[in-house]
Every structure is written in C-alpha cells, then in structure tokens.
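Left out: one protein chain. Kept in place: all the others.
And then chain A:
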Amino acid sequence: MNDIKQLLWNGELNVLVSIDPSFLMKGSPREIAVLRIRVPRETYLVNYMPLIWNKIKSFLSFDPLTDSEKYFWFEHNKTPIPWNYPVGVLFDCLAGKSATFTTSFENQVKDVLTFLRIHLVMGDSLPPTIIPIASSKTQAEKFWFHQWKQVCFILNGSSKAIMSLSVNEARKFWGSVITRNFQDFIEISNKISSSRPRHIPLIIQTSRTSGTFRISQPTISMTGVNPTLKDIEGDILDVKEGINGNDVMVICQGIEIPWHMLLYDLYSKLRSFDGFLYITLVPIKGGDKASSEL
C-alpha cells in the first residue's frame, strides 16, 4: 500500500503563478510577474509564498509584511481559490473545465503540457470564503495541524493520538511536508491513524459552472460496516440539487474511482496529506443534470 502512497506523495503539478501588476512598481520587468514551478499535489499553495515574495521583493510597491490594510489571495480565471485545500484537490476541482488549463499553443503539441494557472491578487477586502494569505510563516502549519486534530477525532473519537505526539514529532511531521520526507510522514501519520476507524474523514467538493465550489463534509459511520461508495451515494451526492450518480464522475487524487470501491480502502490508499479523503464530483459531459446544474 505504501507504494501507492509514495506515488501520490511524489505526484506533482505544473503551476504557473502570475502576480497582479498592482504588487509591483511601475517599470518592473514583465518576466518578474510570472513564476513557473512544479508543486507537489500534497501540499498547500501558500507554502510557496516565501519563494514568491523572494522573487518579487525588489520590485514590490509596498511592504506585504507590515501593510495590514491589504489582503492577498489566489484566483483562477478571476474566481478566488482557497489555499487551505491540498493543491491536487484544487486541481481536481478546477480540471472539470480542463480547457482553461492549456494555452492554444500547448493544445497544438502532441503531449499537452497542463498548467494550473493561478493569479496572486490583493485588495482592501477579501472574498467572503477566502482565508487571507498571512505574512506569518506558521499559518499553514497551524491550519494543517488543526485539520489533523479533526481527523484524529473523526477516526478515533478523541484527539489523544495526536495530542500524544512529542514536540519533536509534531515538528518532524510538518517538516516532512516541507522537506518532502515520505518516511517521516508515514511514520507519524500512522500513529494517528486507525485500522478500525469510527468514522471516515471525508470532504466532498463539487465544481459549479459559476466557478464556485460546493463543499460538504458528511459523517460516515464505519462501526460494524465497510460500505462501498455506492452504499453511501446519498451522502456523497447532494439530493437537494437533484444530482444522481449517473451525472458525475468520482475523482480522487486525479483518478476516476468506481462506485463499487470500498470507502475504507479508498481512504487508506488515497487520503490527502491533511488526513482527509477528498472526493471531487466532476460533471459527465452530456449527463442529464450535469450541464445545467453543476
């Protein structure tokens, strides 16, 4: 199983970050406003902020560390995107409209090079669903650890396993994300995990044509049962929006997942680096409801 986890851990995406001109002094070189980086699927975009600030620091029109009147966030096609989801999860959701990821030139070559295109912007106030990118270096670490606390509670019914980690282990855990140390990550995440979980930490995201995400976090009990995705279809799909299983593909870690897959198997193999299993519902082109409602 660790082979699958290692493949996921090593998975990377090409990310093209463009910086809004409002960040830069007039006359700054144009190339400074674009960054092409390879980013692991299993990390946060915000972990690349030090690299971004470092690249543009000599050309900034203000000091982002001291200016408390300005907020920063990422956008894709002018739609705000949250940094607090794994990069791969963001990509899976946005990839529903895959044409937006490729340039016309790239479409002409045989092996299409896919880029996740994001734009770093700023404003005096924030989009309502976005956690601002802070100057604090510990922002992502704190958020991520809080996610793992939730995961620990969902799996085990208490936070004891994560709260029992020593300070060194907690540091090593986050350090493994930053330094991409798979062995350390597995060693510590296994201390929090359970082979007989009470519930599965699951987050469902659905992309809508408006460009927004619909997020849900159903509670799936595992006590005495081992359901397939089909068994919990009602929890995964939003019945209020009239979506049925024939209208959507289930995507997890960039892979299409069959409905007969066991939830626990899926969780243990494909969970993300924050301990949650993210399922993305992608409309099937030509599906009855998919085109009109998602």
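To be clear about the criterion, a contact is a pair of C-beta atoms (placed from the backbone, for glycine too) under 8 Å apart; a residue touches a chain by one contact, two chains touch by 3 or more; residues count from 1.
Here, contacts and distances are computed from a predicted model.
A single chain of the complex does not appear, and UniProt lists its protein name as "Ubiquitin-like-conjugating enzyme ATG10", one of "Glycogen [starch] synthase", "Calcium and integrin-binding protein 1", "Ubiquitin-like-conjugating enzyme ATG10" or "Origin recognition complex subunit 4". For the chain missing from the display, the contacting residue among A:L16, A:L60 or A:L126 is A:L126, taking the whole complex into account. Here one chain is not drawn; of A:N77, A:S164 or A:T219, the residue touching it is A:T219. Contact with the chain that does not appear here is found for just one residue of A:L16, A:I32, A:L60 or A:A134, A:A134. Against the chain not displayed here, chain A makes contact via residues 68, 71, 82, 84, 124-126, 128-132, 134-136, 139, 142-143, 146, 149-150, 153-154, 159, 163, 213, 215-217, 219.
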